[in-house]
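Here's the structure, in structure tokens; my notes come after.
The complex appears here minus one protein chain, its other protein chains still in place.
Naming follows writing order (A and B), and every chain is counted from residue 1.
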Amino acid sequence: MPGRILSSREGSLSTVTVANPGKLNAVDLGMWQQLEATMLALSADDAVRCIVVRGEGDEAFAAGGDLEEFLTARDTVDKAMHYHGCVGRALKAIGDCPHPTIALIRGPCIGGGLEIAGQCDLRLAGESAKFGAPINRIGFSMYPEEMAGLLRLAGPAVVLEILLEGRILSAAEALQKGLLTRVLPDEQLADEVAAAARRICDGAPLVARWHKQWARRLQDSTPLTEAELRASFAFLDSADYKEGLAAFLEKRKPVFRGC
Amino acid sequence: MPGRILSSREGSLSTVTVANPGKLNAVDLGMWQQLEATMLALSADDAVRCIVVRGEGDEAFAAGGDLEEFLTARDTVDKAMHYHGCVGRALKAIGDCPHPTIALIRGPCIGGGLEIAGQCDLRLAGESAKFGAPINRIGFSMYPEEMAGLLRLAGPAVVLEILLEGRILSAAEALQKGLLTRVLPDEQLADEVAAAARRICDGAPLVARWHKQWARRLQDSTPLTEAELRASFAFLDSADYKEGLAAFLEKRKPVFRGC
Partner (left out) sequence: MPGRILSSREGSLSTVTVANPGKLNAVDLGMWQQLEATMLALSADDAVRCIVVRGEGDEAFAAGGDLEEFLTARDTVDKAMHYHGCVGRALKAIGDCPHPTIALIRGPCIGGGLEIAGQCDLRLAGESAKFGAPINRIGFSMYPEEMAGLLRLAGPAVVLEILLEGRILSAAEALQKGLLTRVLPDEQLADEVAAAARRICDGAPLVARWHKQWARRLQDSTPLTEAELRASFAFLDSADYKEGLAAFLEKRKPVFRGC
């Protein structure tokens, strides 16, 4: 069975599954392309409030790229530019997604898998999860645009530690180094991801998108214009702000409609 | 009793207290304006060597903004620009203060409270302290210029975790995520803040101000000029440097006079 990206939906919660059975969900070129398409489609769907990204089964998040494929699909500079262009577009589609994203991580989260998790907003991992990119033992370097995403997440000291030693980190180490949001006992991971998704889906969806938009905008050092600052009060005209304030003052749970 | 900002002084140590009794020290518009004025006055006073910022009483640091006030004082874009202009100037007055600042944090440190703590140089919290900005449940987004301060402190992954989930973090979690300097058992918090303030007040006050000045200057990526680098040796002409070197070589405690 070839590798593929699955997408499912339960109410406003979508789940994107990286599936490559028998290969620890290693991501091949076709899967990178499907991942981009899947994320772009979900990004355009305003009914989505949260996306969980996970590996198929309980064994692995994603164990890197498909090395055998490298022999034919990434053996010249032109093919490598095409291959990593596809990887970069998939990662960008996750990072630019307007909806909150949660990586649910069990087992190996290696190389391309780590890059996927690094583009999600939250990274919740089970204690058995493993992190790294031991490509110093295979003889190739990480594509700079992919390294850039990890540098933004965890800084140069952590990224160079991982790449220079090629060591595999435990979930506890990855948490301590800023690569993860939370670590849980494996048997509690699904429940905590569900709880986090519920907290997100119960919040005002426009607020989540604005927060992601401003956090991204502020990574750029250009000062905010007066027009941008005024635009940040778009919530004043939303039905959800009226509902939120009313519910707060009436001490009841708000019901947000995303408008 | 209306909310207000109190300021007291013991030797070279000032204490600024956020006080809004019965409202967990929630900060209203008048208090933001008083906070700016208080910090500007202390900044201009060279006899100050350290400022502790705290909430009145033992119950709370500051539990966010005053939501009831939002109904009238922040209900149009123009009024919101004025309101958050005041918040921004108060936060800037803390961040730009030349003297070292320590946030002493007990109980809720939420929304505007978290933004105040995030502008201090050190953040010492008791184990019972709670952190967050659960505004996704009220339907409004954080003002981008306020988010910028938290991004500088803790980075996008932590800030988005807090804003997207709207979850309240324990002091231990906040420490692990880089939001805090130290966490202490509640009953030891006041003593440790006093000890930190003493360490600061016993040091050379000009050195503290220079360190704050250079740390701020280096956030700007413009290279330092030759003139700036030469100016960084201003200590060579200070009486305190002569005293410090002499005390070190004579193995005695130095007495600094701030000149």
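Some points to look at:
The working rule: a residue touches a chain if its C-beta (ideal position, glycine included) is under 8 Å from a C-beta of that chain, and two chains touch if they have at least 3 such contacts.
Keep in mind that what you see is a predicted model, and the values were worked out from it rather than measured.
Take chain A: the residues that touch the chain left off the picture are 67-68, 70-71, 74-77, 80-81, 135-145, 147-148, 151, 155-157, 159-161, 163-167, 176, 178, 221. For chain B, the list of residues touching the undisplayed chain reads 100, 121-123, 152-153, 175-176, 178, 181, 196, 199-200, 202-204, 206-208, 210-212, 214-215, 217-219, 221, 224, 228-230, 232-233, 235-236, 238, 240-245, 248-249, 254, 256.
Just so we're on the same page, only the chains that are shown with their structure count from here on.
Mean C-alpha positions place chain A and chain B at a centre distance of 32 Å.
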